[in-house]
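The other protein chains are all here in position, but one chain of the complex has been omitted.
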Amino acid sequence: MIKQLSISAPCQGLHEITREIAAAVSDSGLQEGLCTVFIKHTSASLIIQENADPSAARDLEQWLNRLVSENDQRYTHTSEGPDDMPAHIKSTLTATSVSVPVINGTWQGLFLWEHRRANMQRTVIVHTGA
Amino acid sequence: MIKQLSISAPCQGLHEITREIAAAVSDSGLQEGLCTVFIKHTSASLIIQENADPSAARDLEQWLNRLVSENDQRYTHTSEGPDDMPAHIKSTLTATSVSVPVINGTWQGLFLWEHRRANMQRTVIVHTGA
Partner (left out) sequence: MIKQLSISAPCQGLHEITREIAAAVSDSGLQEGLCTVFIKHTSASLIIQENADPSAARDLEQWLNRLVSENDQRYTHTSEGPDDMPAHIKSTLTATSVSVPVINGTWQGLFLWEHRRANMQRTVIVHTGA
């Protein structure tokens, strides 16, 4: 019913985790119900993205990078690097948990949105229930 | 337990779907539990709005339109029209799924927030569970 997954996010940007989540849903045996995905971090988030066109993902990332600048002298939380405070802000503006109805075992595209620039290891928790 | 609804969103802006969701909750027979609403699109979103004053909704829409401009030469994903990439960004900044506890069968106001300008047909999935 609950499964923890460890996901590699080698760089800033969208990393597809659809296959991992679909496998967890499949393992649970759930055919119809609700799948809730939760990311155990506050500097990365979750995003549903149907669009196969990579230009949309790239525009999205660049837009958010322009909105939440790294070079803001007003940040005081700077001990963890210049990309850390922007990552917290970005995670607040996007989703930490996503609940998706499961019908006939099928599932939509889900991405882990890494907001830090370093190679990160992230934990995602999947809950399935009727 | 799961019901798919088809919702008309004739123009950009907030479209109330409280009645449709309440009917789905009522049909499920759920008196106390959790209702999760999910929108199967990435250029529209869901928003809970208690305020009956239409000026708040209008200010909200106009503020988001100013934040996410259509006329940005830096967008590269432009093949689906000038309002498409802004719609994807807006949907990322707002909610794709909303989970609302149901008590005594009552329900709050929920709106589909259409970010595209054309007349769209949207699918919303309602999951109810104890």
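The first chain written gets the first letter, and so on, giving A and B; residue counts start at 1 in each chain.
The criterion applied here is as follows: a residue touches a chain if its C-beta (ideal position, glycine included) is under 8 Å from a C-beta of that chain, and two chains touch if they have at least 3 such contacts.
Since the structure is predicted, the reported quantities are computational estimates derived from the model, not experimental observations.
In the full complex, chain B touches the omitted chain through residues 32-34, 47-51, 53, 55-56, 58-60, 62-64, 67, 93-95, 98-101, 103, 108, 129-130. Contact residues of chain A toward the unshown chain are 1-2, 4, 36, 38, 40-42, 67-68, 72, 74-77, 79, 85, 88-89, 92-93, 95-97, 99, 125-127, 129.
Basically, only the chains that are shown with their structure count from here on.
Remark: chain A and chain B have CA centroids separated by 20 Å (rounded to whole angstrom).
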